[in-house]
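Structure in structure tokens, see below.
All protein chains of the complex are present and in place, except for one that has been dropped.
Moving on, here comes chain A:
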Amino acid sequence: MSGAVLPAGFEALEPFVGYWAVAGVQQRRERRENASMDDIETFYNAMLALAPQAIAHLEGRQIVDLEGADRTLMELLLALAHASMATELHRQPRAPFTPWPHEVRLVEAPAIFG
């Protein structure tokens, strides 16, 4: 179906697109830093469950060529890396004892999906 937000089979992830599918590494980082632990965990659990299928869907292609729904799916996968910082490492949205807000920023990012 053209115009779908996500590729077929990934409809369950549509509620997360608005917040988590953003264009750059620094933005994805900020989304995780600004989210509540509940919201991070909800996204993490839903995305992790479909991550192997999502990777399989995108595998074998040059990601620079991804467009539309496939591109959005890739952005969600990338956001999972950031969500995992909270769920797998800190067990809270941000690193313990670190200042918030802070100005440690990524100012030059990778060329693709940066």
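Note that a residue touches a chain if its C-beta (ideal position, glycine included) is under 8 Å from a C-beta of that chain, and two chains touch if they have at least 3 such contacts; residues count from 1.
We adopt the following convention: contacts and distances are computed from a predicted model.
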Chain left out of the displayed complex - its UniProt protein name, from "Branched-chain amino acid transport system permease protein", "Carbohydrate ABC transporter membrane protein 1 (CUT1 family)", "(2Fe-2S)-binding protein" or "Monovalent cation/H+ antiporter subunit A": "(2Fe-2S)-binding protein"
Omitted-chain contact residue, chosen from A:A4, A:A23 or A:A81: A:A81
Contacts of chain A with the absent chain, listed as residue ranges: 25, 28-29, 44, 48, 51-52, 55, 58-64, 74, 77-78, 80-85, 88-91, 95, 97-99, 102-114
